[in-house]
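A single protein chain has been omitted from the complex, and every remaining protein chain is retained in its original position.
The first chain written gets the first letter, and so on, giving A, B and C; residue counts start at 1 in each chain.
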Amino acid sequence: MKIGMVGLGRMGGNMARRLRRGGIEVVAWNRSFEVTEALARETGAQAAASFEQLLAALPAPRVVWLMLPAGQATDEAIERLAALATPGDLIVDGANGYYRDAIRHAKALAARGLEFIDCGVSGGIWGLGNGYCLMFGGEPEAAARVIPYMRVLAPTPDTGWLHCGPVGAGHFTKMIHNGIEYGMMQALAEGFALLEAKSEFGLNLAAIAELWRHGSVVRSWLLDLTAQALAEDQQLADIAPYVPDSGEGRWTALEAVEQGVPTPVMTMALMMRFATQGRNDFPARLLAMMRKGFGGHAVKTGGEK
Amino acid sequence: MKIGMVGLGRMGGNMARRLRRGGIEVVAWNRSFEVTEALARETGAQAAASFEQLLAALPAPRVVWLMLPAGQATDEAIERLAALATPGDLIVDGANGYYRDAIRHAKALAARGLEFIDCGVSGGIWGLGNGYCLMFGGEPEAAARVIPYMRVLAPTPDTGWLHCGPVGAGHFTKMIHNGIEYGMMQALAEGFALLEAKSEFGLNLAAIAELWRHGSVVRSWLLDLTAQALAEDQQLADIAPYVPDSGEGRWTALEAVEQGVPTPVMTMALMMRFATQGRNDFPARLLAMMRKGFGGHAVKTGGEK
Amino acid sequence: MKIGMVGLGRMGGNMARRLRRGGIEVVAWNRSFEVTEALARETGAQAAASFEQLLAALPAPRVVWLMLPAGQATDEAIERLAALATPGDLIVDGANGYYRDAIRHAKALAARGLEFIDCGVSGGIWGLGNGYCLMFGGEPEAAARVIPYMRVLAPTPDTGWLHCGPVGAGHFTKMIHNGIEYGMMQALAEGFALLEAKSEFGLNLAAIAELWRHGSVVRSWLLDLTAQALAEDQQLADIAPYVPDSGEGRWTALEAVEQGVPTPVMTMALMMRFATQGRNDFPARLLAMMRKGFGGHAVKTGGEK
Partner (left out) sequence: MKIGMVGLGRMGGNMARRLRRGGIEVVAWNRSFEVTEALARETGAQAAASFEQLLAALPAPRVVWLMLPAGQATDEAIERLAALATPGDLIVDGANGYYRDAIRHAKALAARGLEFIDCGVSGGIWGLGNGYCLMFGGEPEAAARVIPYMRVLAPTPDTGWLHCGPVGAGHFTKMIHNGIEYGMMQALAEGFALLEAKSEFGLNLAAIAELWRHGSVVRSWLLDLTAQALAEDQQLADIAPYVPDSGEGRWTALEAVEQGVPTPVMTMALMMRFATQGRNDFPARLLAMMRKGFGGHAVKTGGEK
C-alpha cells in the first residue's frame, strides 16, 4: 500500500509518521521542501518536490491525502492535482473543510473521472500516539479504497473510523463534532471561572480538575487537558484572554440557523470567542452611551477598558 | 399637601422640583446640606438639616419619600426614620430596591405602626420635564395617601402611575421593567454593531437611527436616545467598552431562574455586560490553554489582549 | 407621477392606497385579478391583468414596485419583468429579501440596461395610516427617481425614508431592523412572562403594559401593541405557543456569525422561536435519555410532553 501525503504540518506530518509506523509506503510533499526532506529522513517516506513528482511516485490508480488549511490552499491543491491526475485517482481531503465545498470538489473531480473522499480528522497533536478519529464521506467504492489507511491511522484497526455517508457527510460530521467541542470547552471554562472567583473557599483548581477525572460525570478528554494546563499554572495570569475561532465553529452555527434547530450552547460558545476578539467593543460603547442618555450615568473615556 | 423628600441626587432632586412645580410643599433632606440648601433656594422647598428637622416640619401623619441608593443607604435611612416617626407615618421607597427587601421593610415598619410603599420610578433624567413612570405596591389605604403625589410626578395626572399590588409589587414590576430595558438595549447595540461592521455599505448609523424613529417597528425611546448619541458621534472611539450592571438586572436574572422561566435575552444581555467588565478573561485564558493542549495552537501571552 | 405596483397583499395593497391618497397614479397588478379590480375600484388605480398590460400602461422610463413574497415569487417576477422592460426602466423590490439577492438582481438587470432599488419597508399593517419607514439602496440616479414616491409613502415627506447606500444596503438595513425587532419582542415577552408567573402579586399585565407606555424607559411601539393585545386578553389561553420565524431573523443571525460579531440577544430570540416550532424536541429526548443513563432518572414516554 502506498499513499501520497500533501501537507506536513502538525496534523499531516504526524499522520505520515503514523502511516509509516503501520508499514504504509508514503510519498510526501510539503510547501517547504525542507520539511519534506526532514520527514523523509525521519520516517523513510519518499520526498516529492512537486505534485508531478508525487504523482509519478505513486502507482495508478493513486490515493493522495491532503492535509492543508481548508479554503484557498486546499482548493488550489485539488485543482492542480486534478489537472495532473489520471482517471481513477482518488483525493482525500482531511482538512477541516466546509462540507459544501466537499460536494463541490467531488462534482468537479467526478467530471474528470477522479474520486473524492472528505475526511474529518480529530485527535489533534495526540493522534500520532493515540490514533486519529476519522469520519469520512464518499462513494462506497472510494470508501473501500481508503479503509486500509484508516485502519492504520485509527486508534485500533476497527475503531476510530466511520464511513458516515455520501460525499460531504465526513466534513459535516466533523463540523458537528467541533461544534460540540466548542460547547464542552466553554462549559468547562465557565465552571472553572466560577470556582476561581469563589475566593472565600480558596479552591485548588488543579486539584479539582484532577479529581473530576476519576469517576465524575464530567470526565472527558477535554477535562484531562484542562487538568494538565491547570497543573502547570492555575492563575493563567500571563495568558492573553483571546480565543480564536475557526470555520468549523462558525459553520455549525450557520447550519443550526439554516436547519432551524436551537443550539444556544454551541452558538453562545462561539459568540463568547468573538467577544474575546474585541468584537463586543462597539456594542459595549453604544450601551454605555445609552445609559448616559437616559440616566445620566457616567461613561468611561479613553476608548479602552 | 406636604411631603418629605430624602435624597436629592439626579432622581430625587428632579422629583422634588417636579413636585414643587405642581404646587406640592416639599421638605427636603440630603446627605450634603449644601445640596439641600441649593434646592430650597431654587424651588422654595423647605431645607431640613436632619431627619428630626424633616419630620418636625411635616404634619402627622407624614409622608416621606426616599430616593437613596438601594441597599445599605436605604436600609439605614428607613431604620433611622422608623425610630423617629410616629404611628401612621408612611415611607415611600423610590429606589431601585429588591422587592424582597421591600417586603422586609414593610414588616418591620408595620410592627411600629408605620406604613410603607415601594415605588419603582422610571424616566431617568428626563422625568423632570416628561414626568415619571411610577409603579408602586402597598396596602390600599397607604396607596390612596400617595396617589396625589403620583399624579403630580406622572406625565399626566391619570397616566404614568399604577398601584400594582401589595407591598413588593412595585419594586418587582420595576425590576422586570429594567430587565426588559437590558434586553432592548442589547438588541439595539447588536444591531448597530452589525451595521457598523458592514463597511462595504458605508452606512450612516446616525441617519439610520433617526430614520427608524419614524414609522418603523423598532421605534422606541431607547432608539431616540441611541439616535441622539450617534448624531453626536458614531465612531464612539473615545468611549470605553465598559458597561456597568445594577441590582435590577441581576435580580431579574435570579427571578427567572427561581421561577424556572426561560429568559435568554434578558440574561444574556446581563452577561454580556459582565463580559465588558473583564469577567470573561479567566474563562478565555483557560480556553486558549485548552486549544493549545489538544491542537498545539499558539497562545498569546502577556495577560492582555 | 405614475408607478406600477406588483403584489397587492397586506403590504402592497395598502401602499398602493397610500400612493393614491398622495395623488400618485398607480397601475396595479396582483396574481388574483379580482384583488386588482377591487383595489382599482376602491382607489382609482388602473388595473393590469398582465405584466404586459402593466408596462404598457406606464410611461417609459418606468418605475415598477414589487411587493411580493421574497425568494422565488420575487425572483420570477423580476425575471419576467426584465424580459419585457425597456432600457431605463427601474424595478424596486420592497420585499423582505436577502441583501445578497438584491445585489444579484441588480447585476442581472444592469446587464439589460435596467435599474434596481432594494427597499426595506417597515410599519406593517399600520403603514397605511401612519406612513411607512423606508430604507433603500441603489445608484444615486436611481434613488433620485424613487424619492418622490418615498415622500408619499413615508410618515411625512422628509422623514421615514433613507437612501442608505449602494444596492443591497436597503435590504441589509431592513434585515438588521428585523433582527432588533426579534430581540425587543423577546425581551418584552420574557418580562411579561415573569410578571405572569408571579401569582402572589396578582399583577394586572394589561395595566402594567399600559402604564409603561407613559414615561418609562421601555416605551416603544412594540409595547403599544403588547398593551393592546393584553387589554383584550391577558390569559392568552387560546393562543398556540407557536412563533414562526422569517428569513430576516435567520439572515441576521447568519450575518453575525459571518462577521464574527456577538449577537446573543438577536440569536437567542430566533432560537427560542425555533424551540416553539418543536425543533427542541429531539435534543430534549436525548437529554432525558442521558439523565436516565447516568442517574437512573425516570423518563416520560409516549413521545409527547
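Before moving on, here are some points about what is shown:
Here is the rule we go by: a residue touches a chain if its C-beta (ideal position, glycine included) is under 8 Å from a C-beta of that chain, and two chains touch if they have at least 3 such contacts.
Fair warning: this is a prediction, and the values are worked out from it, not measured in the lab.
Under the touch definition stated at the start, the shown chains contacted by the missing one in the entire complex are A, B, C. Only one residue from C:S32, C:S199 or C:T301 touches the chain missing from this view: C:T301.
Annotation: of B:V64, B:I176, B:A275 or B:A288, B:A275 touches the absent chain (contact as defined above). Here the missing chain is touched by one residue of C:A60, C:L84 or C:L287, and it is C:L287.
Along chain A, the points of touch with the absent chain fall at residues 122-124, 127, 130-133, 135, 137, 154-156, 159-162, 164-166, 168-169, 172-173, 176-184, 186-188, 190-191, 193-195, 197-198, 201-204, 207-208, 210-223, 252, 255-256, 259, 261-266, 268-269, 271-272. Annotation for chain C: contacts to the undisplayed chain at residues 10, 124-126, 185-186, 188-190, 192-193, 196-197, 221-222, 225-226, 228-230, 236-244, 264, 268, 272-273, 275-276, 278-297, 299-305.
Think of the hidden chain as still there; on chain B it touches residues 217, 245, 250, 253-254, 256-264, 267-268, 270-272, 274-275, 277, 279-280, 283, 294.
To be clear about the criterion, only the chains that are shown with their structure count from here on.
The rotation relating chain A to chain B, fitted on Cα atoms, comes to 180°, given as a multiple of 5.
With centres computed from CA atoms alone, C is the chain lying nearest the middle of all the protein shown.
Mean C-alpha positions place chain A and chain B at a centre distance of 47 Å. In this assembly, the C-alpha centroid of chain A lies 39 Å from the C-alpha centroid of chain C. Counting only residues that touch two or more partner chains, chain A has 264, 268, 272, 275, 279-280, 283, 294.
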